[in-house]
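As you look at this complex, bear in mind that one protein chain is not there, while each of the others sits in place.
Per-chain numbering from 1; labels A, B and C assigned in written order.
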Amino acid sequence: MTDLLKTLNRPALEALGIEGFSYGYGDRVRFGELDALNHVNNAVYLRWFENIRVSYVQDYGLTSYGAPDDPQLVVRRVTADYFAPVLQNAVYVVTARTTLVKPSSFIMEYGLFVDGRCMASGEAVGVSLSADGSARQNHRPDAVRAMVERDGAKTEGFDPSGH
Amino acid sequence: MTDLLKTLNRPALEALGIEGFSYGYGDRVRFGELDALNHVNNAVYLRWFENIRVSYVQDYGLTSYGAPDDPQLVVRRVTADYFAPVLQNAVYVVTARTTLVKPSSFIMEYGLFVDGRCMASGEAVGVSLSADGSARQNHRPDAVRAMVERDGAKTEGFDPSGH
Amino acid sequence: MTDLLKTLNRPALEALGIEGFSYGYGDRVRFGELDALNHVNNAVYLRWFENIRVSYVQDYGLTSYGAPDDPQLVVRRVTADYFAPVLQNAVYVVTARTTLVKPSSFIMEYGLFVDGRCMASGEAVGVSLSADGSARQNHRPDAVRAMVERDGAKTEGFDPSGH
Partner (left out) sequence: MTDLLKTLNRPALEALGIEGFSYGYGDRVRFGELDALNHVNNAVYLRWFENIRVSYVQDYGLTSYGAPDDPQLVVRRVTADYFAPVLQNAVYVVTARTTLVKPSSFIMEYGLFVDGRCMASGEAVGVSLSADGSARQNHRPDAVRAMVERDGAKTEGFDPSGH
């Protein structure tokens, strides 16, 4: 049943007119996401960026939200820029990519597209902590590699090749 | 792009082990739909039932949420029964059907399935008003026909064949 | 600072024209609770009833949501009946009372009032489980006593006086 909801990779996104992202998914605006101004409420975009962030960090191997030694990922900052309103029943694609990786933190960017047009963008700063939240914990090497190879993320403060 | 999000008809639902419904769609639990008990929050199911209700009434022709002479559909009552918790990342199917149609009201039922198992159900009583909300307004004949033919809805208080 | 947000007892509710409840609190409709129809979204009422339910069960001693031996309270069913729309900026009072207590379950009723007028009501069926959720667990005697004395709840299937 999982084929009901598949993530979109770089070629699939490019086919939809969306460049520069390797990770996304499509969805439709729900009635309850509209506000009294009859377009998608500003805070809802942050929910969408959170949705894709949670999928992304599992998919890229930053954490699994389940294993006992999973790092705890904490969001320090979010932003959203609104370019055009999104309306009822709109089918949209939300995308995510990491732009910068440091040993135990990262910066992600989000895009929100309708018919290939960018309606909003966002950013988040995330930090990786130990499972009990008491200290910073370095990212898993596989996750760093995925962020560099799939997204073209820059690295800072460490050598991602492990040398 | 609309094929990213298609509704499920009776054969598609039956292939997923869901009997008795002609209208549904699949989705995945979002992080923000969980609560502190680590399963889907009770109020979220009502959102899901609302989502499919809004799609259904447009698809079956009860209203279009757009034309100036559209009837205004008002919900008088909702219920939800919870049989088993739904967890993070679960892929679910939500279904809807009308069980009873009266001239200007209707009763709908909802189902929430994970791996073909019913985790929750619900009901809603809806009323059709004139566009300005001042009086009851009879359903459109095509919508009644769709509810009877697609869902097997019973009718009460009128002859849906128009005789 | 806790006096910023005090619960309303029976005399305070009666002074607001609300009879038959011993537990409530006042709040104001938030912008994000409105939907595209420009009144409070149907699913939001279930959030309000959940809010007061969670406060109530802590206040009446059913659980503390914190101690290791706390029973786990599970909701089996909710309903909401809508009598009149609630609009932006409305100041409302939401109320709760238990009407029936069985050894390990209960039925609660909710009211939603604006200017002393009941705009919506609701009901919930709750069940008390052991901390690990594996079995039914009887309510604490103090909680039963509070439900009977403060709300006039009926009891069924046990003698609340403990004899």
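Here, contacts are C-beta pairs under 8 Å (C-beta built on N, C-alpha and C of every residue); 3 or more make two chains touch, one makes a residue touch a chain.
Fair warning: this is a prediction, and the values are worked out from it, not measured in the lab.
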| item | value |
| --- | --- |
| Which residue of C:Leu16, C:Val125 or C:Val148 touches the chain not shown here | C:Leu16 |
| Hidden partner chain, residues of subunit C it touches | 1-2, 4-5, 16, 26-28, 30-32, 47, 50-51, 54, 58, 65, 88, 91, 93, 115 |
| In subunit B, positions touching the absent partner | 31-32, 34-36, 38, 41, 43, 88 |
| Residues of subunit A (touch criterion as defined above) contacting the omitted chain | 41-43, 46-47, 50, 74-82 |
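Here is the rule we use: only the chains that are shown with their structure count from here on.
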| item | value |
| --- | --- |
| Chain whose Cα centroid lies nearest the overall Cα centroid | B |
| Angle of the C-alpha superposing rotation, subunit A to subunit C, to the nearest 5 degrees | 180 |
| Subunit A and subunit C: spacing of chain centres that average the CA atoms, whole Å | 37 |
| Junction residues of subunit B, two or more chains touched | 47, 50 |
